[in-house]
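Yeah, one chain of the complex is gone here, protein chain that is, but the others are all in their spots.
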Amino acid sequence: MVELIRLESIDKHFPGVHALKSVSFDLQTGEVHALMGENGAGKSTLMKVLSGILQPDGGTIRVAGNDVTIPSPHAAQALGIGMIHQELALMNDLTVAQNIFIGREPRKRFWRLDEDALNEAAREIFSAMNVSIDPRAEVRTLSVAQQQMVEIAKSLSHKSRVLVMDEPTAALNDREVHELFTIIARLKSEGVGIVYISHKMDEIKRISDRVTVMRDGAYVGTVSASETPISKIISMMVGRELDNTQADIPDLSGAPVALEVRGLSRGKEVQNVSFSLKAGEILGFAGLMGAGRTEVARLIFGADRRDAGEIIVHGKKAAIASPKDAVSAGIGYLSEDRKHLGLALGLDLAANVGLPNLGRFSNGIGVIDDAKLGSIARDYIKQLGIRTPSERQEVRLLSGGNQQKVVLAKWLLRNCDILIFDEPTRGIDIGAKSEIYRLMQALAQQGKAIIVISSELPEVLRLSHRIAVMCEGRLTGILPGGRETTQEEIMHLATQRRVEIGGEAA
Amino acid sequence: MITRRSILAALSAVAILSAGGVAHAQDKVYIPLISKGFQHQFWQAVKAGADKAATEFKVEVTFEGPDNETQVDKQIDMLSAALAKSPQAIGFAALDTQAATPLLKQAQDAKIPVIAFDSGVDSDIPLTTATTDNVAAAALAADKMAELIGGKGKVALVVHDQTSRTGIDRRDGFVNRMKEKHPDIEIVDIQYGGGDQLQSTEIAKAILAANSDLKGFFGANEGSAIGVVNAVRETGAKGVTVIGYDSGAAQKQAIKDGVMAGAITQNPVGIGYETVKAAVMAIKGEELPKTIDTGFFWYDKTNMDSPEISAVLYD
């Protein structure tokens, strides 16, 4: 084994955040080195430093024994460092092969690009990967899983000595994961070093040699993957023993149905989705990236137009054609992307809370009663435990968890009794997470009907009274919450693809 | 297949819309007029004069012009399309004579008589030009200005354009007359507003702000004159004598209100009428003078309702 990469005491500050606190990390040839930690632990930031996207404020980077600076992704590639990004970084309008070789197209005379050579090279990579994707297909026509495969093919094409994979299996089914691991094993045998970022313990155990754990931007430790029990790794990650709380499932047999959805459809994104939700119930929505969960929420909320389907609120058919209709039917939507869709960041807290409710705070000629709005905002600050100097604080200055509470206050004030939380804890630190959980449980106890969309299975398991699972636009099953359901059962439903049938026949 | 269907629908709409316009019988004499503009009241008055002559002489007349006076090539396209219709004669007010020369030669070769109007065509191809003597008209404005402000003081101009013939003639006619006959009057500023009312307003306001002792203000076409009037109204400037050019409802109202002392009017209706009349004469092979002076008039509160003046004013 030869040392490929050594990061020493890497420091990185963002405004208001110390993202990396003197972190060290090394990678040998032919090893899979897992990098673990909770969301926000600094894994992705560290890897962005390694791949030239971010510049460290301090520390040294050594590649194959030489001190280097990596000023750009291009420089990283030149050093043999390739990265597969968590957010798919593909150009939808270009073909698969054009994406794979972007920036390194084979040329012919007269500045022409050699399209045939390009497609052929892509075909070779795919056949080595044992994947069948047409190199000439436009990327926008591919499924999320196929796009992920293109990302992987792209980094393989670089013949990188170091490959960083940031959650590469997030959108893959078991079979595809298996193929990926075969590829990883072959790369290992060829001496490539792989940094593998994942939340999935079983994967880490299966393929990695060493595990480095980070927490809150700091290095916690590096252990051998085969010799360290999972519980030890988890406790390194969270800094304490795992909170094993499960959802207390209330008896809702007598509760009225708050929301019923029948045959909801929109193109390929959402196909014939039906379910019901009782008052006081928390219904979790699980599924892989691109499964159509957010799309379902947007249809219920009227943000997109549905092709077919009925939405029944409190036993009455609701004509929801726009978010305005949904809000007047008592449905509130806390979007996945709070910054872009849920909050006016430049306005203060009170203004945000009042935004959908201004009619109630203004007199006949539309002048806003600011004092009344302020006092209501203060009530919510107390009720929801929002940590802010005052209700006049600009929302952009609040932490993620507190921003989430502001969005919640907005909808509560609107008397919404059906609340849809889309990834409510994304980008929120652990402490704030459990607070949000408690808040949601309290709301359910008060009789609110709640839908939670989450990509984190532990979160779904912990909160949900029932769990709806989606795959490629279809609702593949509804599982009971609590201890009876395991992550494996959810994953099974989440990867129940239609095309898989064809694959198994081959 | 939406595209095809919708475009078909649009085309049928065109067919219906144009049914009236296309109806010109082939045996009727057809004379297209290509003007320098279209939407200004002035050009619409020229069009009205042309239409009047069309009815009178029983000929078919169309009237087209580009959106603004900078679009030389668009006017060339219009002239080209007009020639493609094999007209018996053509009326033309060139934005740029040189640019139009190849097409005018083509007309000459096809023996289509060309009648120039308004600022005319700077070439010997047109048989005649129906136009206003802009230099003399602007000189009259200068004389009136001198008379009204007592022969001395500061005067400024807002002109529509520094490249077109009318812009140059009216500016020079006014300025030169001041130099020659009224040496105590000082021209403090000349600015160009493209004939756009709003732009001319802003320009005039700036001039008023810079010259608090301004005595007189000349707007060299309808848009410029209205701009000057707006500026005087908005700033509340006192003691500024405003003289305009052309007419239009706003300018007439300003004269009635006393904000504007008076204005020079051309005879746009006469320009249109004389152009078509000359074309008809040319088709018949009659002799035409080199230019047809369509005349200009000074008008103010005292005479604007007289039959002679109100006939040449337009709204």
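When the chains are written out, they are named A and B in that same order, and each has its own residue count from 1.
Just so it is clear, a residue touches a chain if its C-beta (ideal position, glycine included) is under 8 Å from a C-beta of that chain, and two chains touch if they have at least 3 such contacts.
Keep this in mind: contacts and distances are computed from a predicted model.
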item	value
Identity of the absent chain, which is to be given by its UniProt protein name, from "Phosphate regulon sensor protein PhoR", "Carbon monoxide dehydrogenase", "CO-methylating acetyl-CoA synthase" or "ABC transporter permease"	"ABC transporter permease"
Residue of B:L83, B:I185 or B:I271 touching the missing chain in the full complex	B:L83
Residue touching the undisplayed chain, where the options are A:H85, A:R161, A:K278 or A:R293	A:H85
Hidden-chain contact residue, picked from the options A:I10, A:V23 or A:I133	A:I133
Where the unshown chain meets chain B, residue by residue	2-4, 6-8, 10-11, 13-15, 17-18, 21-22, 24, 38, 62-65, 67-68, 70-73, 76-78, 80-86, 96, 98-99, 101-102, 106, 161-163
Residues in chain A touching the chain absent from view	53, 72-74, 76-77, 83, 85, 89-95, 98, 102-105, 107, 111-113, 115, 130-134, 136-138, 141-143, 145-146, 149, 154, 175-176, 179, 499, 502-503, 506
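Following the convention adopted for this analysis, only the chains that are shown with their structure count from here on.
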item	value
Gap in Å, rounded to a whole number, between the CA centres of chain B and chain A	66
